Every structure is written in structure tokens, then in C-alpha cells.
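Here the complex is missing a single protein chain, while all its other protein chains stay put.
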Amino acid sequence: MWSFFHKLGSPPWLYAISGSILRWLLPITLLALFVGAAWGLLFTAPDFRQGNSYRIIYIHVPTSVVSLAAYYIMAIAGAISLIWRMKMADVAMRATAPIGAALTFTALLTGGIWGEPTWGTWWVWDGRTTSMLVLLFLYLGVVALYEAYDNKEAASKACAVLSLVGTVNIPIIYKSVDWWYSLHQPASIKFTGESAIDSSMLYPLLLMICAFYALFTCCLLMNMRAEILQRESRTGWVRKLVASKGDS
Amino acid sequence: MSFDAAGTPLLAAENLSLTRGGRDLFSGLSLQVARGQLWQVEGENGAGKTSLLRILAGLSRFGYEGAVTRAVNPLYLGHHSAVKALLSPRENIAWHPSGEADYAQADIDDALARVGLYGYESLPCHSLSAGQQRRVNLARLYLSNNPLWILDEPFTAIDHAGVAALQARFVEHVAEGGAVLVTSHQVLEVDCEVHRVVVGAGAAA
Partner (left out) sequence: MNAPGTAGFFLRLLRRQLVLALRRPIEIINPLLFFAIVMALFPLGLGPAPDTLAAFAPGVLWIIALLACLLTSESVFRGDFEDGSLEQLLLSPQPLYFSALTYSTAHWLTTGLLLALVSPVFALMLNLPASAIPALAASLFLGTGILSLIGCIGAALTVGLKRGGMLISLLVLPLYVPVLIFGSAAVRGAVEGIPVAPYLAILGAMLSLGIALAPLAVAAGLRISLDA
């Protein structure tokens, strides 16, 4: 167990193992995305109320789910880096923030695109939208804090503290926003009480959620590999790697 | 004031290495500061003296390699004097954020007199000169019962008489069983052994 932990802390080992994981994970991800998208877009029946516009859930729901999970992954990586001072956890945390921000933004964007034909408005201040917006700000805060520091090691520690503070706050923010919305909910628009989703629509959705988790993992690993190379650019093993790539 | 027997280590550093901006400031640096010793850290500007002192004091906790063990939290005087312009010298010392002890007012006034601030005790510090503000900070050296002193350029803006008095205070502290680690570009004129550690280009690592 400990030797595994030690290996995780070693940049060359992590670089090598992430490379071999990506070699099979990336094709699987692309295949799953393709199959899930084709299944959801072409081979399911249109919704009886929303017609074809509901199909955006195959992007909207997975990005929403993964964006929240990504924040917790970032915070856990931050905690590991603070407690065990593991540099690779720093790298993971640093690599997660922009991906999480992009996913959250996509979720908000697709929500707006979905809302226009369905409810006739691009933006509704409902509980979920508002929570997602706050989540986007939390991500952007981490990214901005990292960029503001010149000393990148200090930047990682500061971001780790911030993401842990955010983790404690997210449940409070979500609950309070939910409650706030239930207090102000206008009677004319009602979509929180969601009807049960038909299984023919559910299976491609589950596939897409898995595919987005895999996509997140791929992006995370690729981001981490780039960061590792940049951080370790002065070490022997990176020079050797660059030299060997140059020859081939 | 008297401390334990001379020779007990207060501060030990093993194999310290520091890289800044792709440049090795020092590597494989080890030292052991024991009671009864006066240490001077030498090196050119930018050699990493302040960085070393901050690591030894415990202010820098990552970004370097090696291990530092401290028997006590040191009394550290850095480039910044930690003197509040809106407070008087007396208040600055009495409410000092280092929180080492509750000093009686008579002790504080005595220490301020010894650094040449007699009569200035209750003036706001912004009316003092730069050298006098540094002296407010140095008054702590006459009050504290902390055995380990880490001083970064303590002679900055201090006149000749003041420097001589400070060096005498170092000798006194060392004789009482304390330890002093100091950076300075001046040669210390003290009648006790000065241990040296050199950082930067001239270092024999």
C-alpha cells in the first residue's frame, strides 16, 4: 500500500502509467461518447411534450453530474497535497480546476439552450441553475488564485486550502439555494417535480454519464502529463524523453 | 537569565538544498547550532542568506529539501521591523505579536533605555527615525528569554555605537548559554569564537 503511494508521488512513474492508461482509456471514451450520442440522438423516441429538444440532456446531465464530482476530486487532491505534501496531488488539483470550470460552463450553457425552446427563456433563477452558477464561480476562484501567485508551489497550497473551504461550503450553498428557491418559486413555472424518465431514454443517458466521467479522467491525465513535463523540465528523465522523441 | 549547559543543540539543519528560478542557491548544507555558540552566515547579495534564515526560523516550510529541527521557536528579526507606526515603542513591545511573555512596564522601559530610546517610550513610532524604529525592535533582545536568536541584518540603519552595543549583547547572550545566528556584511568584532557558514558561490559544499 505504502509503496503504491510512494510510486504515485514519483513523476516519471506517474507519467509512464498515465500514458499506458490513456492508450486504452482514450479510445474507449471516444467510442462510448460516439455510441451514447448516436443512441441518444438517433435511436430514442422524441419526448411527448418536449419533442426533440429534450435530447440535449445527453450533454447537459452528464456535464452537471461530473462538474460537481470534479470539485470533490479537486478538494481531495488538495487535502492529500496539504497533509502528505505529495507534489503529484498538487498537479492533479491544478489540472482539475480548468476542466471542472469548463464542464460547469457547458452545463450552464446547455441548460440555457434547453430552456429557450422548453420554457421560453434562456435563463431562470431556479435552485439548480443558481447553484451551478455559484459552482462556476468557485472553480474560477481557484483558477484565478492559482494564476495570481508567482510561486507555483505556494499557489497550489493556497488553492488546496480554498478548495477545502469550498467543499465545506458547497452543501450549505446548495441547501440554502434550494431553500431560497422553494421560498420564491413562482407558480407559473414548475419543473422541479420531474416526471420519471423512461428507460429507453435512461440507458443512453447512463452511458453518456459514464463516458463523461471517462472523458474527465482522460482530460485530467493529459493535463497532468503536460504539467508534470513542465515542472520536471529540468530533470534528467524528461530530457531523455525529449531526446528519444526527437530521434523517432 | 541563564539557560541549560552549553553544547546542547538548539537548531539543526541537515542537507538543506534550495533552488530558486532554476539556480541552486545552496545544496547539501548542514549545520548544528548549540547553546553557547555565535554563528555568522556569510554570502553575497542574492546568495540566499535570507532564504536560509527563513527556512531555519520555520517561516519557509516548503520549496526546499532537507530537514530542520528546532528545540524552540526562535526569536527572529527579519528585514521588516514589525513596528507599528501608530503605536508607541512601549505599546509595540507590550503588545508584540510574537507573544513570548507578559513584560512588566519597568522591564520594557529599561530595555528601551538600553537601546537608546529613553524619553521616546510613549511617542508614536511614526515620529521616530528609521534607525530608532529598528531599535524598538532590537529592544526585544534585552527582554526576551528565548535562547535562540535568528537575526537577519540586525545592524541595518544602526549607528557605530549601537552596533558595538549589539555585538556586546550577542556575547553576553552566548555566555549565558544562548545561541545567536546572524547575517551581516560587517565583520563581527567580538571576543568569542564565531562559527561561520557560507552560502552562495563561495560555498564549500
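Read from first to last, the chains carry the letters A and B; within each, the first residue is number 1.
The definition used in the following text is that a residue touches a chain if its C-beta (ideal position, glycine included) is under 8 Å from a C-beta of that chain, and two chains touch if they have at least 3 such contacts.
None of the values given here were measured: they were computed from a predicted structure.
Asks: In the full complex, which of A:17, A:65, A:86 or A:145 touches the chain missing from this view?
Replies: Residue touching the absent chain, from the options given: A:145.
Asks: Taking the full complex into account, find the residue in B:36, B:74 or B:89 that is in contact with the omitted chain.
Replies: In the full complex, the listed residue that touches the missing chain is B:74.
Asks: Of A:13, A:84, A:123 or A:137, which sits in contact with the chain we cannot see?
Replies: Hidden-chain contact among the options goes to A:137.
Asks: Per the definition of touch given earlier, which of A:119, A:180 or A:237 contacts the omitted chain?
Replies: Here the residue in touch with the unshown chain is A:180.
Asks: Need a quick check: the contact residues on chain A for the chain that isn't drawn.
Replies: 82, 134, 137-138, 140-141, 144-145, 148-151, 154-155, 157-158, 161-162, 164-166, 168-169, 172-173, 175-177, 179-180, 183
Asks: Using the document's contact rule, name the residues of chain B that touch the chain not shown here.
Replies: Chain B touches the chain not shown through residues 57-63, 73-76, 78-84, 86-87, 91, 94-104, 107, 124, 143, 145.
Keep this in mind: only the chains that are shown with their structure count from here on.
Asks: Approximately how many whole Å separate the CA-defined centres of chain A and chain B?
Replies: The mean C-alpha positions of chain A and chain B differ by 49 Å.
Asks: Going by the contact rule at the top, pick out the chain B residues touching chain A in the complex.
Replies: On the chain B side, the touching residues are 22, 62-63.
Asks: Enumerate the contact residues on chain A facing chain B in the complex.
Replies: Those in contact with chain B are residues 85, 151, 153-154, 157, 234.
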